[in-house]
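Missing here: one protein chain of the complex. Every other protein chain is in place.
== chain A ==
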């Protein structure tokens, strides 16, 4: 789960991490009022969407007067911000963060994430702040420093110092960096983050370290123990259909193609998308109905797939293990009757009670094409759609 920058900064502030003073606003008058309350300018006016690269798209402005803060906020709220992370459709701006500005002397990059290779939380830092870290990693990997953190003792002072000296900090800043990095690590662990990214971490003209931007992503599997964080979920930032699907325990992701897929199991679902492409077409979605699919869930899955207007055909691929094929077949038939599937439907069933399942499909009177194996299924649906 992702949250907004202002929410991330509020969480970090609670862990003693230095962040600029600021406030989120939903209209321009309130923006001007908050600017005045924050003290002297300049102020940063920042569009709050769940995507990076906002500056280039006009989502970050520096205002010199409270009236400018008001004007910029008015410009931003209601605008569709397009960045390299939003996709061409962009995201609608509904909230804006007004913050005290600062004089930047230097910029750095700091992040924490779980490294699969070491199974440890790892600190990643670079003096190339403000840049896309992926670019730094691709072009000058030697400029990124790593410290793997022992989960039993946590982030140690010497590790923080090592990184701070490598970043070229003067002794006064190293002193600030030690608690700052330790507190960031504590926040990461206490809040069950999957990513904590500060880009940039700035050195101000008066020698202070400050987290000018903050991005927190959370481990969805751990949200059960972070109810306050879970409440920060912003449904406006998510795909409507994905939200709808998640209410029925369906794992759904919309894609650009025209063949809808319904599969059990994440790996097989990905493989089904791949085989559609292998036969020259494109999947309209990833959809995993899970292991315990009921008639209701299969019906909902059909509704969700069909609500995508791009869908010109549906491929159902089920490898029944614990899930019996006759149950799935009954679900598919019921769902197809209820929803009224008007596009070609190819069903491939394999596994427990497969013959009974195929018989149910054949006797349903519905126009369902039965397939043997994944290749046959993919060929049939691609042919049906392409004509």
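Simple rule for what comes next: a residue touches a chain if its C-beta (ideal position, glycine included) is under 8 Å from a C-beta of that chain, and two chains touch if they have at least 3 such contacts; residues count from 1.
Everything below uses one rule, namely that contacts and distances are computed from a predicted model.
A.B. asks: The chain that is not shown, which UniProt protein name from "Succinate--CoA ligase [ADP-forming] subunit alpha", "Dipeptide transport system permease protein DppC", "Peptidoglycan-associated lipoprotein" or "(2Fe-2S)-binding protein" does it carry?
C.D. replies: For the chain missing from the view, the UniProt record says "Succinate--CoA ligase [ADP-forming] subunit alpha".
A.B. asks: Just name the one of A:174, A:189 or A:339 that touches the chain not displayed here.
C.D. replies: Once the missing chain is taken into account, the touching residue is A:189.
A.B. asks: For the full complex, which residue in A:81, A:275 or A:314 touches the chain that was left out?
C.D. replies: From the options A:81, A:275 or A:314, the contact with the absent chain belongs to A:275.
A.B. asks: Kindly state which of the options A:83, A:126, A:264 or A:330 is in contact with the chain not pictured.
C.D. replies: A:264
A.B. asks: Identify the residues of chain A touching the omitted chain, counting contacts across the whole complex.
C.D. replies: Contacting residues on chain A, toward the hidden partner: 85, 114, 116-117, 119-121, 133-134, 137-138, 150-152, 189, 192, 194, 219-222, 224-225, 251, 253, 255, 263-278, 282-283, 286, 288, 291, 319-322, 350-352, 373-375, 378.
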